[in-house]
Structures are given as structure tokens and as C-alpha cells.
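Only one protein chain is missing from this complex, and each of the others stays in its spot.
Up next, subunit A:
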Amino acid sequence: MTAALEIKGLAKTFGDKTAVDHVDLTVPQGSFYGLVGQNGAGKTTTLSMAVGLLRPDSGAAWIFGSDVWSDPGKAKQLVGVLPDGLAMPERLTGREVLTYLGLLRGLSKEVVAERVEELLSVLELDSAEKTLVIEYSTGMRKKIALATALLHAPKLLVLDEPFEAVDPVSAATIKTILRGFVAGGGSIVLSSHVMALVEQLCDHVGVIDKGRVAAAGRLDEVRGTATLEDRFVELVGSGTTATKGLSWL
């Protein structure tokens, strides 16, 4: 079966810093894939290159077999993306952003109106009908970004830190939506540095450290008998961080 997302040899160097060093990853169809790593490990850079937002120095990525860089039209239709910290059309309301994007995706006006209504109500954004996106809180921004990723019924979701700064109630809503998406046959890649969250949601995991894949595969295989957190520290940590204390406290 074709992988939902296949990454081969992606590499990116900024100046003399190698951000991503020949990463290979395979996200099988129907899997819920967690990408974990420290800050600056290269998660965001890898995901940006995998969906066509950052040009890699070398390597390639395929979404359901379509090359992201040579056949972007097809590949980008199949994927919904939630990038971390990028702007939206800030002077539009949530409903306007989704309507705009739906039409941009080539959906008909009626379909757009229907889906927008449902998304706004499920994500509880319909109470902020007159609020412009620039006035949204961080949690609301994550939710509207998730809505834009889901709008065109993609088969793969690529989510960069979708739970950061989201309140517990909204997080529960988002988790339900994501689980439903996978149960319906969709595939998800999400990055996070919250191990418990990845353990709770994902069935596959990839550990990125200093721009390389330190471990990847089924969750059970990667963590073995330990918890994911212990395994992660073992894989990427220098081993001494836990014993360091602060001298004045």
C-alpha cells in the first residue's frame, strides 16, 4: 500500500547550521504518527519541507505517491496543514477565513457554507462571529488553523504543535476530532514535545534529534518496556540534565 507520507533523504542547511540531515520517514495509511524532538531538533523544518512550504536542499517527499515538489497540485489537494506560528489573513473573521480558503480550494459556494457552519460550531468558534482573527487568543488561532486544514476533506493531516497553548477543554474537542479522522481512514502526522500526549494519541512515533531520525516505528517498538519519556531522554539526552539543579534555590 502507498504510504500516506513518504520522506526520503530530506536535508536543509541554514548558513553553516544543518537543520535537517537526510531524514527518512514513512507514515503508513491510517496511522496516527507522532513526531517528537527537542526544541530546534528539526521537526518544523522537516514538516515544512514535506508539505511544500520550504524547499529542501536535497531529498523528496510524496503524499499518497504524488511528489510534493514536482506535482504540487495533486499532493497539496490531499493534505491539510496546520503550521506553527504562521499568519492568517488577519483582518477577516473566522467564518470569512474559512469561506475564502474553501473557495480558494475550488469547493462550491454551497459546500463551503455548509462545512464552515459545522466547523465553527464543532470547534466552538461560532460565538466569536464578529471577531477578526488578529484579535483571537492563541488557542482560538490553533482551532481556526485546524479548521482550515480540515475544510477540504484531506486524506492526510500534517499538524505542527497543534496542542500548544490550547486549553484542556478545547484540547479534548480537538482530540475527539482527530481520533474520528483516523477512525474514518485518514492519516495524521503531528509534532509535539509533550510525550504523554503522543503516547495517548499516536500508534506510530518518530524521534528526531539534531536533524536526524534517532528512532522510528510503531509506538510499542520504539518505547519497548519503558515509558516514551524515559526512552526519549535515553535517545536524545546527555543523561546529566536531570541532576543539574539551580544554585540559588
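List of remarks:
As a convention for this text, contacts are C-beta pairs under 8 Å (C-beta built on N, C-alpha and C of every residue); 3 or more make two chains touch, one makes a residue touch a chain; residues count from 1.
Convention: contacts and distances are computed from a predicted model.
Missing chain, UniProt protein name, picked from "Ion-translocating oxidoreductase complex subunit E", "Cation antiporter subunit", "Heme exporter protein B" or "ABC-2 type transport system permease protein": "ABC-2 type transport system permease protein". In the complete complex, the hidden chain is touched by one of A:S66, A:T99, A:S170 or A:S192, namely A:T99. Contact with the undisplayed chain is limited, among A:G52, A:P162 or A:G211, to A:G52.
In the full complex, subunit A touches the hidden chain at residues 14-15, 51-55, 72-73, 76, 79, 81, 83, 85-93, 95-96, 99-101, 103-106, 109, 129-130, 132-135, 141, 148.
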